[in-house]
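Please find one structure pasted underneath; my questions will follow.
Only one protein chain is missing from this complex, and each of the others stays in its spot.
Note that the chains take the letters A and B in the order they are written out, and that residue 1 is the start of every chain.
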């Protein structure tokens, strides 16, 4: 088969994949990424574990999923939501994602920034001589949102 | 497709056949639980060797030559291989020279055949253990089956092996009150434990009357003045320890933190959109991401390094302990050559027994120390000390000295 044909087929497959992903995005209420009710995240059963652990966490009363997992400058907020919504939909559809699901650096940074947003005062003295980049909240508090995993 | 996934998630498991009370055929059980069955049959696969374990059935006597002399006088000195998947439980038992160079009792079948519980029910506990292995092996064909660990009605975990039940009840444990997490270790503890054959009836017994640490196990054996074999070179009354995974694990940080065997050897995995326990029971090093990353947010490489560095330390101490034991054996043999008798060597023989028992507790345990790193090193430190003391005691023998003063 010529390279040309092969790339055609690839393109076709890609198209199908995208179609499926879009379907997932809608069927799985992808737009749920755009709202703040934690239950919407569990439209995907694969988010169940994290929902359950959050439900038992010290933050149930203090923070929703999006409070930690999406940036809070308006632009960034929808950008990351869209990106995650899309990535996770594709991942969910293709089934190609790590097990256990593990946070990626982008989202870890997002979460860390949100710690500061709510706890700015509490940690102000930790940061007197150092920039935010030089402290990793999750190193000691990685389980505040999800008690199960150290 | 996602619609399917959503439905599948709700409809699994699918009860297509009824499983009879005494059914042991995994194929039938598997019809109801295809995902678990798929994993279960994989225990036939040779996924290769890890640094110290894995499924490659290498010859332990060749890899660790000291073992031939340490086990001199015991069947393990003739044939001892690295263990592999549950699929081979009956096969490897029938093939090992340990069942041909000596006549073994039916007690051996307890942990190597799914037929065992049924045979026990029919023959009675003592008769089953006492019967010659050769007379039972014809029927003991199913090395491992769902029925070993599961209740066919509820699929709940259950204890099917009498030796474990008897030992736990003697320790005052009410197995009916077992928590789910306890059962996730106890089903394994039916077999992955140190044992001996007690009395004329060769009744399979776990030496736990005083506790499950090696120190308590030693007290148990000494009280019975029990021995598995007499060492060919020193004449010491020896104990042969086998696979005390449950006992060593019990002294470690994971056990204290409630982490069970199944958490590491049967982690939850995704099958399509359902989470099931991986029934391909094997070395966690073959799939660290599922087994460890659930709890440890570390990379595969980091986790592997953690295990290997613990095992390398243990292995180095095992080799050091073997050198000390060989030196002790040489010294005792030399004393005998110089005319020493058992009464001259009492102390040296007692020390040889105590030292080798401790070494064997870590050597025959199959995690190379990982199940409890500090305890493994502590036990080997004692083994080394006692072995050197045996060497010193034997060295004190002086042919000229007047017997009376011994």
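Here is the rule we go by: contacts are C-beta pairs under 8 Å (C-beta built on N, C-alpha and C of every residue); 3 or more make two chains touch, one makes a residue touch a chain.
Worth saying up front: this structure is predicted, and the values here are computed from it rather than measured.
Checked against the full complex, the one of B:146, B:261, B:281 or B:384 touching the unshown chain is B:384. Touch with the chain omitted from the figure is made, among B:131, B:261 or B:317, by B:317. Against the chain not displayed here, chain A makes contact via residues 120-126, 128-130, 134-135, 139-141, 143, 147, 150. Although one chain is hidden here, its contacts on chain B can still be listed: residues 253, 256-257, 298, 302, 305-306, 310, 313, 316-317, 320, 324, 369, 373-378, 380-382, 384-385, 388-389, 391-392, 395.
Just so we're on the same page, only the chains that are shown with their structure count from here on.
With centres set at the average Cα position, the gap from chain A to chain B is 43 Å.
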